[in-house]
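After the structure tokens below, expect a handful of questions from me.
Moving on to chain A:
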Amino acid sequence: MPRETAPSLNEKLFFQKALEENLRIDGRAFDQFRALELEFGDEYGVADVRLGKTRIHTHISAQVTAPLPEKPFDGLFTLTTELSPMASPAFEVSRPTPTELLLSRLLEKTIRRSQALDTESLCLLAGQKVWAVRADVHVLSHDGNLVDAASIAVIAALQHFRRPDVSVEGESVVVFGLEEREPVPLSMLHFPLCVTFSFYDLGGGAGEEEGEMRVLIDATSSEEMLRDGGCTVGMNRHGEVCQIAKLGGVPVDAVVLLNCIAVAGQKVREISDFVKGRLESDRKKRDKGGWMEELRAENDRVS
Partner candidate 1 sequence: MAPSSTQQILLSPAELSYIHTSLSLSPPIRPDARTASQFRPLVAETDILPSTNGSARICFADGTEAIVGIKAEVEKSRPIYQQNVEELDLSAGAADDEDEDDEVGNGVKGLNEWVELSVEIPGFRDDDSMPVFLSAMLSEALLADGDFTKRLWINRRFHWKLYLDILLLSQPLSYPLPLLSLTTHLALLSTRLPKLKSELDEDPLFDDDWDASEFLYPRAVGKARTRPPVTLLVMAVQENIIFDPSKEELAVAEVVLAVSIGEMSPPSGGGSMEVDSGKGERDLRLLAIRTIDPPSRLTHSGVPNTLNTATGGSAAGTSEQNSSQRESVVEEGVWQPPRGGAKRKLIAAMISKVLERGGVAEEVLDGLDAVELG
Partner candidate 2 sequence: MPLDTSSYSLALLRLDGRRWNELRRLTAQISTQASADGSSYLEMGNTKVICTVSGPSEQKAAGSDRGERDKAGVRVEISVAGFSGVERKRRGRNDKRINEMATTISSAFQTNLFTNLFPHSTITLSLHLLSSDGSVLAALLNASTLALIDAGIPMKDYICACTAGSTSSYSSNDESADPLLDLNAQEELELPFLTVATLGGSDSVSVLVMETKVQVGRLEGMLAVGVDGCKQVREVLDEVVRERGSRILEGTKL
């Protein structure tokens, strides 16, 4: 059975001493993300995010199905996550780890429950036909901070995705192929992202006098293994907090937490801008010779 080697005592001690001297093993500042890279596939809705050695691949797909009986006017949006043994020896097939549970729950809460995707816009024929959008998140390599990287990947892929155009006449729905009509983007209400904080209690014992608390952003896998607690904040660039998850771990002063949320807001704006920039350059790349503008103009004339 493959198993992950737990960090040795030497590493623990060294890491702790480094934190006391305000150093991180990889030399970053405490509130610094690793190098973020975002690439889009040739297909619409494929995003590949790299955060240091962490790599996440997301694929969006859509198909027409019947809606849920209790929500006839809403389309479906599902998020699935997969952590394969390829990403880290800690993962096993068909045995969900807490990491996997939390990843899927946090994405669910941040993106799906906060209504990032306007599911009402996915309705074609009330009670009969709706779009079912599916986001598959694959973790290709795990070096910590899966949640943040995955949220970036999903949000970027959702914005990049184009679904086939449709026309509804009476009871009949016609789905046009990609070559027949230019596919249309999804309607998004906001773009929430996650920022995860890792807490390190240098005092050793908690209690009222824990003076020495260190807060790191974008922890690597070994930093995650050594942390005393974590907190994931999901929010959008407009300062709306979609979810907070400090699921146990070392107690942290309320003021520190509020501070984290403020930092998260700032980071989310930075990452959002980055994603926007990448989407823009991808659009330009696809739009060689401006034929897309032309097509759009043509469509306008038709309608």
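Regarding selection, all candidates are chains of the complex that A comes from, given by their letters.
Following the convention adopted for this analysis, contacts are C-beta pairs under 8 Å (C-beta built on N, C-alpha and C of every residue); 3 or more make two chains touch, one makes a residue touch a chain; residues count from 1.
Here the structure is a predicted model, which is why all the values come from computation and not from measurement.
Contact annotation for this complex: of the listed candidates 1 or 2, chain A touches only 2.
Against candidate 2, in their complex, chain A makes its touches with residues 6, 98, 101-102, 104-105, 108-109, 113-115, 205-208, 210, 228-229, 231, 235, 239-255, 257-258, 261-262, 265.
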